[in-house]
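One chain of protein is taken out of this complex; the other chains stay put.
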Amino acid sequence: MLEVLGTTVLTLNVNGEDRKVVAKPSDTLLYTLREELGLTGAKPGCENGDCGACTVLIDDWPIKSCLMLTVEAIGKKILTVEGLKNAPIQKAFVENWGFQCGYCTSGFLMVCHALAQIHPDADDHVIEEWLQSNLCRCTGYEEIENAVKAILKKEV
Amino acid sequence: MDYISRIGVSTPRKESWDKVTGAAKYNGDIVTPNALHAKILTSTHAHALIKLIDISEALKSDGVQAIITGDSFPALSGPMIEDRPPIAKDKVRYFGEPVAVVVANSEEEAMRAIKLIKVVYDPLPVVNSISDSIKSGATLIHENLGEYHCPVEDVCPQPGSNIADHMKIRKGDMNKGWTESDIVIESSFSLPQSDHLAMETRNSKAEILPNGNVIIHTSSQAPFSVKEELSKIYNISEGNIIVRVPLVGGGFGGKVAVDLEFIAYLASKTVGGRLVKVANSREEDIASSPSKIGVEAKLKIGATKDGIIKALECTYYVGCGAYADTGPRMAKAIAVNCTGPYNIENVQCDAITIYTNHTFVTSYRGFGHTAFTFCIERILDQLAASLGIDPIELRMKNAIAPGNLSPTQDKLTLSNTGNLVKCILRLKEIMNWQEGSRIITDNGMIRAKGMSCFWKTSTSPTNASSGVILTLNTDGSINLNFGGVEIGPGMKTTIAQILAEKMKMDIDKIHVVMDVDTQTTPKHWKTVASMTTFMVGNAVIQAAEDLIQQLKNLGSIVLKCPPDDLDIKDQKVYLRDNPEIYAPFKDLVHGYQYPGGSSIGGQMIGRGSYIMKHLTSLDKETGKGKVGVSWTVGAQAVEIEYDPRKYTYRLLNAATVIDVGKVINPKTASGIIMGGMSMGIGLATHEEFLYNDSGILENTSLRTYKLIHFGEQPKYIVDFIETPQIDAPFGARGMGEHGILGIPAAFANAISLATGFNFNKLPISPELIWKTMTGGRYDTF
C-alpha cells in the first residue's frame, strides 16, 4: 500500500524526466508543477476544474491538474506544455492566431495535442466534445478550431 | 531579411512562440519562494455596519505574520470620487468587500487563518437594485457623500442621495423635435452587471525596499495609475514607486482599477516591507474585484412617417455598485454618444450614476457604449416595425454623415468618423439580407436576422498622453519601449509593424520590450479605450522620425553630403541618388569611428510622444464640447435559428463590418473583432450577476457564471472598410473594443423578430423567452 503521511520527497516523471519534488498529500499537481518545478505553463484559472487552463497530460490523456493531487501522479507519465517539443499544434496555434492573451493557451494545446494522438480521425463532434473542456475569453474559438483542424488534417 | 512593408500584412505576435511553449510569463508565474502570502476575508453581507472584528484567534494560527483591517491604514481611493477604502472601514457596502487581510508564510496558512477571524455585523437595509436606490427615502450607501474628495472637477456626487453623478446632454429643441414627429415610441431597457472574466485572475505582489522604494508587480492595464494612485493615497513620492507588469492574461477593462495593488502594498508595509503576494481566487475575482456596470434606461424616440428621426429623449441609470470608480465616466460615454451613429438634431439625455449595494464597477470593454447601443438599436427596430420600414433602410436614412453634429455638438467629418453607409451596405450583402430576415424553415424552425450599428469614441482625459523610446543595439537593431501593456490584442507587435514601416526595415530587427516598468518605460496613459495603436502609433512615428533625423545628421558627415540627400532603408543610411553609397546603422548608432579610432556622434536614442489634442471638458448644462479625437463606426448582424416549440435558439452567423481606417495587421484585427463579438454573445445570452433578496451574489464560480464554450459560437464574418483617419498612424482608427458593441442588440433584434415579442432586457435565456411568451406558468402549456 502506498502511504504518504506528510511532506515527502517524491519522484515524478515529468516531460520524460524523473524529477524529485517535495510535496505533501494535500498539494495539487498544479501547485507542485508550478511552485516546485517552476513549470508555470499550466495556469490557475479557477482551481475548480472549470476553465482548463491548467490542463496537462497524464499517461497521454488530458487532466486538469488543479483537480489532481500530486501523490496521485506518482508512477504516471506527466506531460506539460513545456514538454511539447515542436508539436504540430504549437505551430498551428501560431499560424492560426489561436490565442490573444495566451493565458488559456497551454491548456488548449494539451487537449488538442492529446486529441490528435488519441483520435487522429476525430470528427467535428469529437473535437467539440474534447475542446469544450477549456475556456477562452479572448478569441471567438474559431481560430482554435482552425488550428486543431489543421493538425488533424496534417496541414502543419 | 530585407524590408517588406508590414502595413496590412498579418504578422504573428512577437511573443507567439513564448505563448505556445509555456515560456510566456504572467505576473503569477514568477515563482518567489521568499514571498509571504496575503488572503482577504470578504464581507458576507451586502450592507452592514462592522461592529467588531476579532482577530485574536487568527493571530495565533500557524504561520500568521500580521492581520490588517480597515482601521490599520485608513484611506480612501477612487479615480473620480475618493469613496472606497481598500479595506472596508466601519461598514461594508457589498457582498465580497475586503474586510481583513491575513499575511502568512504560506497561502494555505493564510486561508486557514481568515476562517478564524470573527466579524460581527449589524445588517442595514440592502439597496439591491437601481430602482431601490433612486426611490425617495432610499437607504443611503454613502452617508458622507458630500464630503468625499473628487480628483476630477466634472464629477459631482449629490449629498443625501445615492447619486454619484449626473451627466446631461441638451442639443437642439425637443419641442420642435416632437412636433415634427409623426410617430413616438417609448421603451424601457435593462442590462445587468456582469464580470470581465479574464482567464488570469487579478494578482499583485509588493515589497518595500530599505531605500524606501515600493516595488509592485501586478497584472494591470494601468501601471502608471497604480503608481500615481498609490503615491497620492499613501503619500509616497512617485519616484519611489516602481510598478512592473509582464504579459497580462486578459483585461477587458477589469484590470484598469487599482485594486489588489493597494492590498499588497498595505500587507507588505505591515510586515516590514517583505515581499507579499496576493492573488484572487476565481470566486474573489468575480465577487470582490470590480465588475461591469448595470444599466436601466428609458428611451423615447420620435420620427416622421418616412423614418427620419426627429427627437430622442433618454434617461440612463448607470449602476456603479458600492463605489464609483470609473462609473461616472461610463455614464458620460453613454450620454455623449447616446444617439448611436445617427443624425438626430434634438437630443436630451440624462445619464445618472447610481450607487447600489452590489459589486463595484470599473471600465469594461466598450466602456458603456454596449449599453446605449443596445437601447437605441432595439428602439430603432421597434420604430422600423411600427413604420413598416426595413430596419436596415431606417438606419441608412439616419446614418451619421460628414457635417452632422454629435450629441455634444462636435462636428463630424469623414476622417474623424468613417463611412457608416458603406459598412451597412457591405453587411447587407454579407448577411444575404435580400433573402428576408425572418424565414420559416422546412422543419418548423425560424431563421431570423437582426442587425445593429455602432460607434465609439475614446472619452479619454483631455490630456491623455503616450511616449516611446527607441534605443539601439550595436548591430543596428532597435529596442522599442513603450508603456502599453500586452493584454492580448497584440499591440506590441502592431507598434513594431508601424516602426518597421517608418524605418523601412525588417520587423525581426525590432525588439519589443514586452514588460512595462514604470521606472524605465515611458508613460502610456492606460491600455484602454482602443487607443493604444492610435496614441502609441503616433508617438512611435515621431520617435522614428527623431531617430531618422539623427541617422541622417551623422550620415551626412560620414557620407559627406547634406542630410536631405540621404534616405534610410534596410538599416542603412544611403545617398538617395546613389544607393550604393551608404553607411549601415551599426556603424552609426553608437557613434561613428573613423579609421584610426577617433569617433563622433554617440549613442542614438529616438524619442516620441503624443497627447490628445483639442479635447475639452463639457458644458455642465448642455454637454457641449469635444470628448474624443475620432469615432469608429460599423454595422453588425446576428443570425439565429429559433425553435418555437422549445423556445430555444442556436447561433448561426454573426458578422461585423467596421471602418477601421486602415488595417495594420489583418489576422490580428479580425481576431480582436471576433473576440469582442464572442463577449457580446456572452452578454446577449448568458452573462449576468444574480443577486438574491439580501444582495448576496449567487453565481461566483464558473459553474454558475457561464461563458460560452467551444463549439457554441456562430460562424464569424469580419470585414473591414478603410476610410483613413488623417491624424492616425497610417490612418488606423481604434478598434480593440468594438466587436462587442452591437452584438447584444443585433441578437435581441433577431430574437424579437423571430418570436414577435420585444426583448429589451439582457441576457436573453430560453427561460426568459418562454416566460415572456407564455406568462411563465407550466399549466399554460
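In this document, chain identifiers A and B correspond to the written order of the chains, with residue numbering beginning at 1 in each.
In this section, a contact is a pair of C-beta atoms (placed from the backbone, for glycine too) under 8 Å apart; a residue touches a chain by one contact, two chains touch by 3 or more.
We adopt the following convention: contacts and distances are computed from a predicted model.
Looking at the choices "FAD binding domain-containing protein", "YdbS-like PH domain-containing protein", "Carbohydrate ABC transporter permease" or "ECF RNA polymerase sigma factor SigW", the name in the UniProt record of the chain not drawn here is "FAD binding domain-containing protein".
The chain we do not see here touches A, B in the full complex.
Across the entire complex, the residue among B:E107, B:E377 or B:D570 in touch with the chain not shown is B:E107.
Within the full complex, the residue among B:K51, B:K646 or B:K715 touching the omitted chain is B:K646. Among A:T40, A:T55, A:Q90 or A:T139, only A:T55 touches the chain left out of the display.
Checked against the full complex, the one of A:I63, A:V81 or A:V148 touching the unshown chain is A:I63. Looking at subunit B, the residues touching the absent chain are 107-108, 111-112, 115, 281, 283, 645-646, 685-686, 690, 698-699, 703-704, 706-709, 711-712, 765-767, 770-771, 774, 776-778, 781.
Within the entire complex, the positions of subunit A that touch the omitted partner chain are 1-6, 24-28, 31, 47-49, 52, 55, 61-64, 66-69, 71-72, 111, 129-130, 132-134.
The working rule: only the chains that are shown with their structure count from here on.
Per-chain CA centroids place subunit A at a distance of 30 Å from subunit B.
Looking at the complex, you find that subunit B touches subunit A at residues 10, 12, 15-26, 28-29, 31, 33, 108, 197-201, 247-252, 279, 281-282, 487-490, 667-668, 671-672, 674-675, 677-679, 701-703, 707-711, 713, 715-716.
Those residues of subunit A whose C-beta lies close enough to touch subunit B in the complex are 26, 34-35, 38-48, 50-51, 53, 80-82, 84, 90-91, 93-95, 97, 99-106, 109, 127-128, 131-132, 134-145.
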